[in-house]
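The complex is shown incomplete by one protein chain, all other protein chains being positioned as in the whole.
Think of it as A and B in the order they're written, each chain with its own count starting at 1.
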Amino acid sequence: MIKRLFNYLWQLPFMVTGHLFTWLGPVISEIGSMSLFFWQVIKSIFHRPFEVREFIIQLYQVGVRSIPVVLLAGLFVGAIVSIQFHYALSQFGAGALQYLGGVTTSGLLREVAPVLVSVMIAARVGAYITAELATMKVTEQVDAVRCLGADPLRFLVVPRFLAVTIMIFILTILGLIIATAGGALSAYLLTGMGISKYFASIRSLAAAWALFNGMFKSLLFGVLLSTVSCYKGLNTDGGSEGVGRAVNSCLVTSAIAIFLADYIIARLASLTFEVAESFLFFMEI
Amino acid sequence: MIEYDNVWKSFGDNRVLKGISLDVREGETFFVLGQTGAGKTVMVRLLVGLLHADSGAVRIDGEDITGFSEQDFQRIRKKCGMVFQLPTLFDSMTVFENIAFGLRRLGNLSEEEIGERVKNTLEDVELDFSICLRLPHELSFGEQKRVGLARTVILSPRYVLYDEPTTGLDPFTADRINDLVLRLNRKMGATAIVVSHDLLSMNKIADRVGLLYKGEFRFVGPVKDFNRSDDPVVAEFRGGGEA
Partner (left out) sequence: MTQRVKNPTLRVILVTLDQVFYIARMGISVRGIGRVILGFLDTLGGIVTLLVQTLLNLLRPPYRFRLMIAQAEVAGWKSLPLIGITLGFLGMIVILELHFQLSRLLHNTSLVPGVAGLLFFREFGPTVVAAMMAAKVGAGFTAEIGSMNTTDQIDALKLMGVSPVHYLAVPRFVGCMSMQVCMSIIGLFCCIAAGYLASLPEFNLQSYISIMNSYVGWPDFINLILKAVGLGWVVPIVSCHYGFRCRGGARGVGDATTRAVVTAILIIIVIDFTITAIADKLVVAAMSFL
């Protein structure tokens, strides 16, 4: 009996490692395939003919129809961030509270806006693109596209890729504006802080560097999201359940990819942090 | 002229095509019969590059397409068109856009010319021009099949591959499709390969027949010989009707 327990115990690390690698293998190969796919898409962008009509249709689908979602989410999240920071700052005493505007906006610029907009778009557009492409693959429409003389990458993927990337960039800007407004409004309505006081601290704390940081992130997230959703869509098999599985997989993978990329950029930013800090310090003087 | 020369194709452990060899002559309508899953669709997909053979050679007009890349197949697909089993119309486009799709890819026709050719093709497949602005999911299955047919035929390919054109249709509509296929082949002077398990269609429109059984061609020859053959498998196919 004790012997059996011992047996099990010393086998455990091997089992765990084995399971880890079994799980890890497909994940790494997925990442590899997606990178290859990404490279092919980039190459296809520069092949003529460029599908203008499809591109414009996708811009509308992705961008214009996501505006209400981004506005709503941005407004409320801006308010939430502002309230939370208010609570946090009030722990430090009244002196810190005047910086509420700056801290909130800086946080929004660098972190919240890109991630929030990307996650909303991932849920709305990413899942939709995956479902659409997966359905097309499962009903052989992708084969039909090839048979009729078009390249699925050029006709289907490139317009969506570009539309998503461009639109996430634009929508992040929109989201930022509305979130800042939401933050200011909630500070005013809930804590009585004057709006001009709110905006005053923004200049000193939220530097252009933060804006650049946030915008770069949004572009990166756009690229990641479109690659993942198109890849998952086109590589589906298995009928209706396959479509459902592809959508699920797309959402999960995009979420993980977005957060992972966010972390990497945050790390990189903090590495160059000292340089940026002294640079900005100079700017303020 | 289409030739299959000792073509093998497997999916994992499953050997679907075991060294098939076949010649399809110019202008004829060749029927490929077989059980569901016997490899008929696989065979046809090799011709347009949707699948690639493991070994052996496939030749179209003397040209060996076995090693061709996607790029090369673009050229082949202009002369070798495929009509899919499910209509596989593009859901997000109107009927007009679906049919005109291939034409637009050619890139050198004006809008009027495209409209003209779509109109003519719709007449050929016996559909009313008013169907143009509707979306695929608004059409009946028979209408969808005919739009799928129109979409391929409008490019006037020299070889047309039909994947189970009458499957899932009631006998009346199936008959009309058969007539259409016959008429279009004659009109375009095309060579047709029809994959099916519909014996009635075979008797009506085929010149020669091939029976694909367990990955090999059990029988290849004129329809008359097929109907008179003593081969037990052939007999079972005839007698049992569908596979």
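Note that in this section a residue touches a chain if its C-beta (ideal position, glycine included) is under 8 Å from a C-beta of that chain, and two chains touch if they have at least 3 such contacts.
This is a predicted model, so every value here is computed, not measured.
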| item | value |
| --- | --- |
| Among A:Ile45, A:Ile166, A:Leu211 or A:Ala255, the residue in touch with the chain that has been omitted | A:Ala255 |
| Listed residues B:Asp13, B:Glu111 or B:Asp230, member touching the removed chain | B:Glu111 |
| Those residues of subunit A which, in the complete complex, touch the missing chain | 52-53, 56-57, 60, 64, 68-69, 72-73, 76-77, 79-80, 83-84, 87-88, 91-92, 96, 99, 102-103, 106-107, 110-111, 119-120, 122-124, 127-128, 130-132, 134-135, 138-139, 186, 190, 205, 239-241, 243-244, 247-248, 251-252, 255-256, 259-260, 262-263, 266-267, 269-270, 273, 277, 280 |
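Throughout what follows, only the chains that are shown with their structure count from here on.
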| item | value |
| --- | --- |
| Subunit A-subunit B separation of Cα centroids, rounded to whole Å | 44 |
| Subunit B contact footprint on subunit A (complex, rising order) | 49, 132, 135-136, 139-141, 143-151 |
| Of all residues in subunit B, those that touch subunit A in their complex | 48-50, 70, 73-74, 77-78, 81-82, 84, 86, 88-92, 101-102, 105-107, 151-152, 155 |
